[in-house]
Structure formats: C-alpha cells, structure tokens
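The other protein chains are all here in position, but one chain of the complex has been omitted.
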Amino acid sequence: MIGWDHDKNTFDNISPLDHRYSVNDPEFYETISGYLSESAVLNYQLKVEEILVKVLAQRGICSKAVYKEVQQACEEVLPEEIYDEEARTRHNIRALVNCIRRRISDEAKPFVHWTATSYDIVDTANSLRYKKFVEDVLYPLLVELQQELIKIARREKNTLQIGRTHGQHAEPVTFGFAVAEYVDRLGHQMLKLKKAASELRGKLSGAVGAYNAVSLFLDDPEVFEKEVLNELGLKPAPISTQIVEPEFMLDYMHSINACFGIIANFSDDMRHLQRSEINEVGEYFAEEQVGSSTMPHKRNPINYENIKSMWKAFMPQMFTLYMDQISEHQRDLTNSASSRFFPCAVAGLALSLKRLIPVCSRLGIDREQMKKNFELNSQFIIAEPLYILLASMGHPDAHEEVRRLTLEAQESESDLLTLMKRKDNLRKYLEGLSDEQEQILKNPEKYTGIASKKTEQVCELWQKKLGLKSL
Amino acid sequence: MIGWDHDKNTFDNISPLDHRYSVNDPEFYETISGYLSESAVLNYQLKVEEILVKVLAQRGICSKAVYKEVQQACEEVLPEEIYDEEARTRHNIRALVNCIRRRISDEAKPFVHWTATSYDIVDTANSLRYKKFVEDVLYPLLVELQQELIKIARREKNTLQIGRTHGQHAEPVTFGFAVAEYVDRLGHQMLKLKKAASELRGKLSGAVGAYNAVSLFLDDPEVFEKEVLNELGLKPAPISTQIVEPEFMLDYMHSINACFGIIANFSDDMRHLQRSEINEVGEYFAEEQVGSSTMPHKRNPINYENIKSMWKAFMPQMFTLYMDQISEHQRDLTNSASSRFFPCAVAGLALSLKRLIPVCSRLGIDREQMKKNFELNSQFIIAEPLYILLASMGHPDAHEEVRRLTLEAQESESDLLTLMKRKDNLRKYLEGLSDEQEQILKNPEKYTGIASKKTEQVCELWQKKLGLKSL
Amino acid sequence: MIGWDHDKNTFDNISPLDHRYSVNDPEFYETISGYLSESAVLNYQLKVEEILVKVLAQRGICSKAVYKEVQQACEEVLPEEIYDEEARTRHNIRALVNCIRRRISDEAKPFVHWTATSYDIVDTANSLRYKKFVEDVLYPLLVELQQELIKIARREKNTLQIGRTHGQHAEPVTFGFAVAEYVDRLGHQMLKLKKAASELRGKLSGAVGAYNAVSLFLDDPEVFEKEVLNELGLKPAPISTQIVEPEFMLDYMHSINACFGIIANFSDDMRHLQRSEINEVGEYFAEEQVGSSTMPHKRNPINYENIKSMWKAFMPQMFTLYMDQISEHQRDLTNSASSRFFPCAVAGLALSLKRLIPVCSRLGIDREQMKKNFELNSQFIIAEPLYILLASMGHPDAHEEVRRLTLEAQESESDLLTLMKRKDNLRKYLEGLSDEQEQILKNPEKYTGIASKKTEQVCELWQKKLGLKSL
Partner (left out) sequence: MIGWDHDKNTFDNISPLDHRYSVNDPEFYETISGYLSESAVLNYQLKVEEILVKVLAQRGICSKAVYKEVQQACEEVLPEEIYDEEARTRHNIRALVNCIRRRISDEAKPFVHWTATSYDIVDTANSLRYKKFVEDVLYPLLVELQQELIKIARREKNTLQIGRTHGQHAEPVTFGFAVAEYVDRLGHQMLKLKKAASELRGKLSGAVGAYNAVSLFLDDPEVFEKEVLNELGLKPAPISTQIVEPEFMLDYMHSINACFGIIANFSDDMRHLQRSEINEVGEYFAEEQVGSSTMPHKRNPINYENIKSMWKAFMPQMFTLYMDQISEHQRDLTNSASSRFFPCAVAGLALSLKRLIPVCSRLGIDREQMKKNFELNSQFIIAEPLYILLASMGHPDAHEEVRRLTLEAQESESDLLTLMKRKDNLRKYLEGLSDEQEQILKNPEKYTGIASKKTEQVCELWQKKLGLKSL
C-alpha cells in the first residue's frame, strides 16, 4: 500500500454520503467531515495522545520539552502515514503511536501512549468528536431550524386551517398552531440531545478497565484520568471495561433519531399539504407570490421527500446500537467495525437539517387556499359545537337532533341557526347562548379554541428555554 | 357478540405472554396484567372519565351528587359490557361513555366525557398506567436486581478472575469488579427510566389540540386540564394535536430497551461463564456447593438464555415506536393498533427481571475454577507489566526484549524474573523497581489495579443515589 | 400450579392479539388459534410423537398394538396436564412425554420419543403447523383478497383517474390499472409464500444432528427420518444441528412480511384517496350511493388505518428472525423464547387480511370525483404529449415552446390547440399529427396509454397462475 494514491474521484465512492450528498454543499460537507470522517477520527486520537503527555508534564512525570515534542508530532502526523504504518503493523493504534514516536527523541518516546490501551484513545476520541459535533454543528443547526419554525408559527398564528384527523376534516386550527407543535417537540429533543452529548464519556482505565497498568506507577489513577479528560472537556466513565459503557452513546443516538423523526414528520406534513388537491403550502413560493394562481404544472416537494427518505435510510442504524449494547465479558470486538459506521446517521441528520432550514425559510403559504379548503366542510363544523352546546344546556338527545337538522339544512339550503330559530323546541336553547358562543355558531372560522394564544405561549417558552434571540 | 363467553382457556391464546409466560408465575402475571391488559386499559380510562367529573364538581359546574353517581358508575362498568356496547356502536370510547351514562341520572349525563375527545381519555389513561407500572412494578424489580448485583459485586470484589477481551485472556480483574460494571450501567438507566416515566403526559385539549370545545365554556381551559391531570398525578402535554407528542412515550420505551439490553448483556456473560470449558459460574449452585467438583453432566444456563432470547423478541418493537413518531397533520390513526402492542415489550422486561432476580441471588461462583482459568496464561500476563515497566525506565526496545525473554523462559522452564537477574543488561532495571512493582511481577494475581476499590466505590455510589438499604 | 384454573378472562390478557383482536371475530380467532396458540403447539408435538411410533410399528420395531396405545394417548393429553407436569419436571418435552407414557403399558413406554431429542419434536411440529397455516388459512385468505382486487381492477379498468407522483398530478391512468399493480405484487408474493411454506423442514436427527442415538439401532437413520416426516407431509432438513437450519423459517417470515407490506401500501393508498379534499374512494360507500352528496360529516378510513398500523406493529419482528440466524455451535438456546413469538406476526397478517377482504369488497368508488380531480389540471396534462410530439417531429426547442404557449393560453383563456393553429411556425406540426395523436391532444382523458389493456392482462395472468375461478 505504500506509495498508494490517497486521492480518489468523489464519484467512485460507494456511500451517497461521500458522493451525492457531499457535492451539494462542499463547504458544509467539509465542516462535518472535520468531525465525522476518518481524518477526524485520527486527528481526535492524536489530540488525546497529546493531552495525555500534557498532563504527564503538568505532573512532572515528564518534562515540558517532552510535551512540546509530542505536541508538535501530533500536529504533523497525517492519516496517510498512519494507514501506511498500519499496513505494516496490522494494528491501527499501534500505527498511530509509531507515527508519533518516530518524530520525537528517545527521551520522549516512553511517554507516548503511557500505560494506555488502544480503546482509552479510541473511545475518548470518539466521545470528544461526537460531543463537539453536537456543540459546534448539530445544535446550532437545530437552533436555526427552530428559529425558522418559530418565525412561521408566530406569523401564521391566526391563519385559519382546517385541522385534519385520519386525513379527514375535523375542527379548525391555525397553521401557526400546527407548526408550534413541532416547535415544542423539537425543543424538548434539542435539550435532550445537548444533554446526551455532554454526557459522552472518556476513559483512561486500561485494557480491562481496572487501571492495571497505570496503577504500577500512580496511586491516584482515577485522578490522573480525570485530569486528562478534563483538559479535553470530557467526564470520565464511572467504570469501564476495555470500553466505555455503551449506553452513553446509545442515548446520544436515540436523541439523534428522535430529532430525525420529528423533522421527518414535519416534512411529511408539508409534503401532504402540497398535494395537488390540497395545495396549501409550496416549497419554492417566493414570499410575494403567496396566493398567486399562476403556479406551474408540477412543483414537487422534493426537499421534504428527501428528508423523510433520509430518515428511512438512517433510522434503522439505531438497531446496530441496540445490538452493540451486548459485548462479551470485558469486551468482544464485534462492536468495532459497526461503531465505525455511527457517523453515518449523525451526518444524515446534519445534512437533512442543512437542507430543511432554507426550505422552511422560504416556505410558501397559500392562505386563500387554506380558507377554501376549510370552507369545503364548514357547514358540518358548526354541527359539532352546536351539539355540545345543546347537550350542555340539557337537551336530552342533542346529537340526534343536530344530525336531523343538518340534513334539513342541506335540503332547504338554509343555515342551521336560521332553521333552529324557526323551531319552538330549539329556539329556547339559542336564547341561552352567550354572545361568544353565538358568534362561533355564526362564524365557524372562530371555532379555533386557544390556537393562537397557545402558539404564542409555546414560541415564547422555547425562545426562553433555548436562549434564542428574538426575531 | 352479546352473550359471548369472555373466558377462554389460557393455552388457546396466541402470544406466549398470555400462555406460557403467564402460567409460570400466575400471581406476578396478575400484577402486571393490572397495568398492561385490556382490562387495565379500560379501568384507567374509566378513572380518567371519573376524575374529569370530579373536577367539574370541584369547580361547581356540576354538583357533588353528580360526581358521586359517575364515580359509582365508573367503578361498576366491566370490560365485557364495554365490548358488547362497542360491538353495537363501533366506537370504543363512545361505548365506554354509554356504559357510564346508562347507569346515571339524566341530570348527570351531560357531564360525562364533557367536551373531551376520545384521545383525551385514551392518551391520558395510557400515560397514567405506563407511569404507574414503572413506579409500582418495574422500578422496584430493578431495585431488587440492583441489590442482588451489589451483593455479588461486594462479596466478590477480591475474587480473582482473568479479564477477557476478544474472548482471549487479557489482564486480571476481579469477578466483583466485572459485576460492578453492570451495577453502574443499570443504575444510570434506572434513573432514566424513572425520569421518562414521570415525564409521560396527559392531555385534555380536544380533537385537534386547540381546546376548541372546552373553550366554548371556559376561559381557562389549560387550568382546567391541569386540575384534572393533577388529580391523576400527571403533567399536561405542553401542546398536543389529537394526541400527546409521541416523544414522551418514545423516550420511555427507549429506556425500557436500554435496561433490557443491559440485563441481556449480563445474561450473555453469565451464559458464557457457564460453558463447559470455562465453568466459572452456575445457575443452580447452592451457596454451600461453591467450588464443588461433583457437578452433574449438563447444567444448562436456561434462565440466562431465556433473558437474552426475550430481549431478541422485544427489542425490535422499538422500531414500531420510531415509525409511530410520524403521524400526519393533527393525526392519522395508523398509530392506534400499533400502540396497543406497546405493553408487550414492557411486560417482556418485567417478566425477565422477575426471572433474573432469584437466579442472581442463587448464582454459584466457582472461585477455584476462576483461579485455574487465570493460571492457564498467567505466565504471559507478567509479560505485560514487565514490558511497561522496562519501557518506563527507559529501555529502548522493551517490547522486543520481553518477547525474546518469554520464549527463553518457555524453553528453559524458568520464570522471567529469574532469567532477568542473570542478564547484565536487565538486572539494573529490576533494581529500579519499587517493592510493589516487584510484587506484581512475582505474583501476577496482584495485577488487578484498583478493581477492588472501584467495585466498592461503584456499589457505594449507587446505594446512595438510589437510596438502597445496606445489606 | 396443580389445581390452578386455566381459564381466564379474555380482557386480562396482555397482547391485543389475545384480547381486542380475538373478540372482533371469535370464530376466526378460534381458527387461527388452532395453529398459532400454545394448545396448537402441544397438539402438533403430540402428533409428531404419535407418528414416530406409527413408523416404528410400520417397520415392525414395535407392534401395531403399541402404536394404537400411543395414538390414543396422544389424542387424550391436554395442555393443562402437560403444564402441570412441566411444573414438576422443569422440562417441557419431558413433561409431554411423561403425559403420554403414564397412559400406556410398560411394553409401549420405550417407544415413545424413541431416540429423539426435544427439538426433533419441537422444530418438526413448528414446521408442520406453520406450513399448514399457510395452506389452510393464509393462502386461501390471500386468494380471496386477490379475487376482490381483480374484481375491482377489471370493473374499473376504464375509470379515469389522475396518476399521482410526489402527491402531484402527473399523467392519467385508470383506477383499475392502479389496482392491477397490487394484483401483480400480491400474486408474486403469494406464490413465494406458498413455496416458502412448502419448504419448511422437519428433523429427526437427534441432539446434535448427527443421528447419534438412532444410529445405535438403525443403519438407515435418514430413511427412518424421511418415513416419519413423509407421514406428516414434511421434507427432512438436508442437515441439522440440534435444530433445523434457520433460513427456512427466515424465508417464510420474509414472505409474510412482504405480503404485509403490499397490503399496507394498498391500504395507505386507499386511506389517502379518502382524504377530504381527494375523496375518490370510501370504505362504507354502498354501490348505489356512489357520488351521493348526502355523506355524513366524517367517514374515517379506520380499516385501512388499522392495516397499516398492524404492519407497523409486526414488521419489526423480522429482526428477531435475522438475529436468530445466529446460534452458537450446535445451538445455544437464545432462540427458544424468541421463536415462541413468531406466531404473532403470522396472526397479525391473517387478522389484517380477514379485515381487509370485506372492506375491499364494499369499496366505494366515486367516479365523478375522480373525473373532477382529473380536470383540476387537465390543461397542463396536454402540455406533456404536445411537447413530446413536437420534439419527435423535429421541433428544435419543443419544451420551451410549449411552456410559453401554456402561459399564453392561460392569459387568453383559449386552449392550446386553437392557439397553435393561429401560429405559422406551429400549424405545420399539427398537420403532421395522426388522428389518434390529435384526439389525445383534444381529449387529455384519452392519454392513458395502455392502462386498460394492461389491467386486463395482469388480471388474466394471475387468474391463470393462481388457478382462480372466473367471477
């Protein structure tokens, strides 16, 4: 492999993450690659090796000069070099260590990888990069999306829309209220993802987790471990085998998945609202076109489709993590290859968010069409509050009464209230109505409960909880 | 269906939960059935309907007498009756409401199911029973298991065992230390499950979540909702559609799954330690038999196998929940049948815990066999600390030196230390060793790092965190 | 457990299969219970034990009288008795054998379970009941459904419907053609399921699959195995360990799953066609009501929703089977409990088919509404064939030309063909059109390709392949 060319044509890659979804936005791909690629793996491992020596220097176990040497070496080593060395040694971390050692003096050599086992480095580096990826990339993207959603929810908090259950017209809501549901769902999971990321742990407890090797030299191996991890911004695992307890990463990926499911649901809704017959929202409507009738023939919801599709591609990866909970004794290695693929779902969510944010910011909303759809069945919508009001005022058989009235109204082409006024047995109930109740019966579009107020409340809540700037 | 016989032979059931795993321990099955059966579903729904009227009475919207009527009715209604009514009305909650209404006066009737939509009742009742199931059954079982594990960990904290990675002998640990890993993993997820259960939410916000109907009568529908849920010990959903946001239940089931994975891993370890060639633990060893050599021919780890098998049966159910995150608009009903199956995985974990606890309490540990297995490769175990010590004292090629020494030791049948003393270039390193380091080289069984101390620490930590009584 | 009451209230069961979905249609539940319940498990196991002795008698190893004794005993033993015995012996097959043995003479006893291992009985009995369940229940249900689908497809083969891609109006099809797609998909998987069922295998090769015990007595143990399985209508496993190779059952469950996915997709389509805005089909439309305007307010697609929901509940079970492919050495027992749950998904499909068939037979189709939806965008539909025709006749920039024409048509409110006739550069193309091509441009509803013919073809094909009677 020595002399092998490490560049290759993007399109010769197998995973769409590394061809199609890497060329849409090369800059963003480079950003996520900084955490999720093999280069990133190795760079973070080098960082851990470096910091290990830094703490040795702090403790006076080695000199500051030794640390400087190691620090410089760690900055210089390239992935290609490590892989060439691994081709020789057949051991990835040994290869990385050799690449550092060949750059430094004999005096410094013993301090590289001091008493560590490979997975002290591997698991610590992974926790670090997954944690930082959320802090630096994913969470900020979620914040951006959340702000877009809040913007829509607030702007449309009074935009009448028929609520749909079973795909059938039910009772009215507002479009902003429907979006506020997603604001809340996303808000909760954002906090959980942040928490899960901050809970990822490092370790420096050796091959079987009992600090066997480091205890040969130190009386306080756990303090030493804490010092190293502290420098990296990580907490130690409470106890470990060769590897960190799998549940920290499991919870992290569950949060990734939960966030993914929320945006997939949102996208599914937006997708359906673009159906030819419904036509309430549009991906590419510019703001000033809202409500325009000059729509081109076909405007496919390709971005929303893409997000649901990415969710289908990556959600099942969670299954790998559940299976990887099981590792025999102090560890079998059957989680090694599989865990190398964890970045895929993480990248999948990042790419989906990056795509969704601008699509949301340019979401076209056709308020006229929403109203038109609402009116399709508005006659029947009155029937519901009417029946509830009659029942509450003691009508013995309100549901049946209203059903018959509705039929009569249809035949006579008059409205329910007019009909009721003509009937002796019903007129009295009308007189018992409050003004507000009467208004709703006359104007079913007012039958939206506290949709608008709730929208405002939810937006306010999450702006505060997430510390978002007002827009 | 009227007149249909609602009793049936247990063995005519299809799910093993309802035949095989219900007859092993009928009393326990009855306990979990009180939360997870269809009777439980209906009883909890009746409870919610009752409390709704209780709060109406508290607010003076109806009289106390009305509430008494409803309360009594709710206590009387039987599942059979509801199902017979549903066979007529084709609507499950309408059927339940009718069964209450037919028992009460005309004056009381309007207050039953007052302004509620079916899922106000369904989701609230579900959150309540899943929450209480953790509080009353699952968490106490987890506590019991945790106490057994802590007991083993502490008792065996100094029991030498070879640590295994890749199924290969690595460095020594203690058996207690190996168990302490599970104490810690389980401890974390116990707290998470408790948290997830306490976060399950109710709702009383109507058919599309905007409090449309209740707003016809009340200015403070959210306060009213809070009052009802408060009586039930639940918090309201921050916002809902027809249904509560799915992520509360998703997180709950993730915790169920995470706990299941941990006990499956533990069981897998115990299973492998019972292999004929390893033979370090046994399911049915009575305490006084420990270390006895008169084992019968075959002692299958059937209980540990069962637990891993149950995990395989139920873990995939998580994917139903991930799919159920997606519900169109204010809700499609494609989560209705699927969510009726959620109790299965929950019951699966409960049954597995119930089986595992006594098996753990009677876990036989063969300390002699552990020692014998350790000694199989103890020679090679010294090689590792020796190489680390030489390297740390500046030996330029410690790894290769020790490798050659090992071969020589094998050929000459002498031990490594004796050999080293004979060699001029190595003798000096030996002199640099501390007493403790020398002791480890002479007695590889001492090379267990801080295994014992860590075990104690972890047990102490979780006894405190979980408020367990000392044993 | 002795004296324990084996009857229990249906509603105290945990799995919805054994409460809710067992009471909808008790007769059908009883039918499937005859293959998928624990009673069925035991009855099939007794059958295998019986047939084993039958072949011994045929070979003269035991007498016919012995077989008669065993046969009678096997018919008498009840599940309750076996479970009571298992409570004593702690071994399920040993218990079953004891229950037979206690009914027969000492002379007959040695021939019961002759040289067999438990899983010879368990796996053979399972293969038999799963095979027969397809033959007797599932396949006939699939045939019924297929006939309903063919009936619809043929009846509606000329019913114009707008084809939808991305939820957007695309090009026209016919409703029958859309259904024919499902006829074909289902047809393929019906044959595969039948094949997979017929491929399920039995075994009689002993504890580790090498015919160790039976070889003590017979020179032709494989012939003996074949004779026994032949009596049961099964083929032997080509080779086995303690258990039959898992892939036969894996393929069976994959076919179950594939069928389930097809009816879930069909149901999803029917569900969406019932959306308030689309409204092309209805679950409960009686034939004579088609197109009626007296629809009640809300007609939820609850049956189609249920089928998709059941699919979500059971599809993930496939992953249990994929995990159960892995069993250590001659077998670990971690597939024992998990495989007891396989009947759940099988029952899930049966219940879903049983529900779907009558719903399909009464499917209401609103042809007027289909036409109305088609006309929403029929103007744009002409644009496509027009562009294709122009291009084919050599127009250098047909796509752009038609795009401009479309805009002009909208502004001038005239139609595309009229406009084209007025334009010198386009008129000549119109003259080149065949009559048929011109007809399509004038009547976009004719632009359905060979939808009708293909529908007929597909229906014909599957009626023949499946040997269905003409309707």
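The letters A, B and C name the chains in turn, as written, and every chain counts its residues from 1.
The rule is simple: a residue touches a chain if its C-beta (ideal position, glycine included) is under 8 Å from a C-beta of that chain, and two chains touch if they have at least 3 such contacts.
Predicted model, so just to flag it, every value in this text is computed and none were measured.
When you scan B:203, B:272 or B:454 for touch with the missing chain, the hit is B:272. The omitted chain makes contact with just one of the residues C:339, C:352 or C:448: C:448. Interface note for the absent chain: among A:308, A:395 or A:454, the touching residue is A:308. From the options A:19, A:94, A:362 or A:403, the residue with contact to the chain not on display is A:19.
Touch with the chain that is not drawn comes from one residue among C:6, C:54, C:129 or C:254, which is C:254. Annotation for subunit B: contacts to the undisplayed chain at residues 162, 164-170, 271-272, 274-278, 294, 297-302, 305, 319, 323, 373, 376-377, 380, 383, 406-407, 410. Residues of subunit A that touch the chain left out of the display are 1, 4, 6-20, 22-23, 26, 30, 32-33, 36-39, 42, 79-80, 83, 271, 300, 302, 305-306, 308-310, 312-313, 315-320, 323-324, 332-338, 340-341, 343-344, 347.
Residue positions on subunit C in contact with the hidden chain: 106, 110, 114-115, 163-167, 170-174, 177-178, 180-181, 184-185, 188-189, 192, 205-217, 221-222, 238-242, 245-247, 250-251, 254, 257-258, 261-262, 264-265, 268-269, 272, 308, 315-316, 318-319, 322, 325-333, 384-385, 388-389, 391-392, 394, 396, 436-437, 440, 447-451, 454, 458, 461, in rising order.
Assume only the chains that are shown with their structure count from here on.
Farthest chain from subunit B (centres taken as the mean of C-alpha atoms): C. Centroid to centroid, with C-alpha atoms defining each point, subunit A and subunit C lie 35 Å apart. Measuring from the averaged C-alpha position of subunit A to that of subunit B gives a distance of 26 Å. The set of subunit A residues touching two or more other chains comprises 164-167, 170, 272, 319.
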